[in-house]
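One chain of protein is taken out of this complex; the other chains stay put.
Then we have chain A:
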Amino acid sequence: MRALDFAYMWDLVPVLLGYIPLTLFMALVGMVCALVLASIMAVERVFRVPVLDWFVRLFISFFRGTPLLVQLFLFYYGLPQVLSFLTTIDGVSATIMGLTLHFSAYMAESIRAAILGVDRSQWEAAQAVGMTQGQMMRQIIMPQAARVAAPTLVNYFIDMIKGTSLAFTLGVTELMGATQKEAAGSFLYFEAFLVVAAIYWIIVEALAFVQRRLEIHLNKAHAR
């Protein structure tokens, strides 16, 4: 057993910190797109639009049923071979696309469950005052579903942040890719990956703090 090279680890931190913006960028863009897509699919699943419902169920089934890594390889290495306009897709875009589609499938199901969990009285009251279906969903149902779904959605976001590390397999030099390169140069694999693990961990913990604030905000209507 050898001693840890703390000096190396210390010097590695600022190098790796520089890659955090790219990691957060991919996760944030992916999360926003996934939320939009998942909300649309969840509402569709609740109302069961003919034909579209079949398509959405197939979509959810595929993106939940196959590994994220396989999906990323499909988009980045596979699709350009059959769809010529995709030949210019870069690793970052492919990652964002993969994360969006993959996580939207999971999120659609938890948003759907949250929508169905909103008390029947809320739907009836919205109908009784003469709201259109769109107004009812936007103003009454979705805000209440958001409160129920928030903890799960933050969980998916955490998963997504960690999922960005797979971009390295598409040749993107992000947090994980950079660590890999540094480690390959120094042969200090344990130190390098220990540092990057700590960085991911701290990012996620910071997010957990935001989550608590968010939940307090979303619960303000329910405090007695």
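The rule is short, and it goes like this: a residue touches a chain if its C-beta (ideal position, glycine included) is under 8 Å from a C-beta of that chain, and two chains touch if they have at least 3 such contacts; residues count from 1.
We take it that contacts and distances are computed from a predicted model.
Chain not shown in the complex: UniProt lists it as "Amino acid ABC transporter ATP-binding protein, PAAT family", one of "FAS1-like dehydratase domain-containing protein", "Amino acid ABC transporter ATP-binding protein, PAAT family", "LLM class flavin-dependent oxidoreductase" or "Cytochrome c oxidase subunit 1". The chain not shown here is touched by just one of A:70, A:125, A:184 or A:198, and that residue is A:125.
Among A:1, A:51, A:82 or A:223, only A:223 touches the chain that is left out of the view. The chain not shown here touches chain A at positions 119, 121-122, 124-132, 135, 139-140, 143-144, 147, 220-224.
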